[in-house]
Structure formats: structure tokens, C-alpha cells
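Every protein chain but one is kept in place in this view of the complex.
And then chain A:
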Amino acid sequence: MSGNSKHAATDGPTETEPPPKFTGELNIRYISYGSEKESPYLPAIRQLISKDLSEPYSIYVYRYFLYQWGDLCFMALDAHNNLLGVIVCKLEPHRHGPMRGYIAMLATRSEYRGRRIATMLVRLAVDKMIEEDADEIALETEVTNIPSLRIYENLGFLRTKRLHRYYLNGSTAFRLLLYLKPGIPYKPTFPPEFPAESGGGQGQGWMDEVLVERQVVRTGVEDVYGERFDVAGR
């Protein structure tokens, strides 16, 4: 999930004028969210991320990621522990195949953009995923989000798919992918299972996915339309 707003590259949808850039000296610390308990930073994280979303995520979405993969979440803090940037990820086998890291959210506070904060956060997350034996890392970002594309492409991610009207606001995304080990394309994956076709099933059935799963796509959290496997009934 990326900036869901059309203005993702500039600022959150609620503000018309971007706030002035912070120009002073900064002493930025990067720390991992950790895994013990719900962090006092959660409200700040939530606030930062939701600024760039056209629709909010419930608290459970954040908890879902942070509870299980708190070690893959990194925060950039200033000297007063204000949150300047954050990255949220997960890491699990993809369709019983390769170990896939997934970058779910990334944001820098608009006054602090352009200082390589996001670049640093992505690096930390990628390194951690490598340490945890990831085979590949994937993410989606809006086709017009130049800063975000830059960050990932500077690291070695390639665009593998264009996802038509991927986000809720109707904008289109690129899927980006980075392999970390040789031979990944040869690893077998297994198609997700789908319910028996509902409603008579006279449609060609390429789109009758689980309703709920569809919702996941709607919010752009994870790819379920990726492969032809997703196409039920064939």
C-alpha cells in the first residue's frame, strides 16, 4: 500500500499547501519498532501513514503488521523523539513458495522529505529481511510516485507489472520486485484456493474471488490479482 492520494508525492490530501520544509540541523536516529509490546509510537505511526491515504486503515491493520513483524518496522526519530518517518513490512512464504518480504507502508513527514530518510528506512528494512533469509521483496507503488520509485529502483527493484486502477482512488500502480537469491523464478508456488463459484457461475469466473479478499485488494494491502492462478474456475 502506498500513498493512496493523488498528491502522495507532495503531501497529504487534507492539506492544500505543503508545510514549509524543515531546514535546520537534524540529529536523526533510526530505531526498530521492536517486538515486545504495543509501542507508544503507534498513534504517531498511524497518523503519519494515514495522512497520505485516501481512506484510513483500522488500528488492526497496523497491529497485524507490527505485532508479527515489529522487527521489520523502522522509525526515524528526531532528538525529541518526534516521528519523522516510518516503514512497515512483513515477511512470510508467498504461496507456499519463496520467502517474500513485502513493504506495506512507507512515509516521511512532509516537512522532512528529500533528506534521504525514506531511503535509509528502506535500506534498514531490506537489510533486516536479508538477515532473516528473505528470497525476494515486493511492493506496490503508484505509477506517478516518482520519489518512491526512485528509492526502490536505486536499490535494485524492477517494475514487473502494471496494476490497472489498483488503488481505491482509481490510480494505477507498479509492482516492484527484488530478488535476493538465485533461482527464485524456478521455485514452485501454489495457487491460492478459491471458493466454489457462487451465483450460478456463468461468468467466466475470472473475477469471482472471495469477497473479503477483494476487499484486501481494494485497500491495496496485498496482491491477490497477481497471477493467472487467481483466476478461479479454470
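In the analysis below, a contact is a pair of C-beta atoms (placed from the backbone, for glycine too) under 8 Å apart; a residue touches a chain by one contact, two chains touch by 3 or more; residues count from 1.
Note that in this section contacts and distances are computed from a predicted model.
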Among "N-alpha-acetyltransferase 35, NatC auxiliary subunit", "Protein Abitram", "UBC core domain-containing protein" or "Dynactin subunit 4", UniProt-listed name of the chain not shown: "N-alpha-acetyltransferase 35, NatC auxiliary subunit"
Those residues of chain A which, in the complete complex, touch the missing chain: 37-38, 54-61, 63-64, 67-68, 123, 126, 143, 153-156, 158-166, 168-170, 172, 174, 177-186, 192-196, 198, 202-204, 206-219, 221-222, 225, 227-228, 234
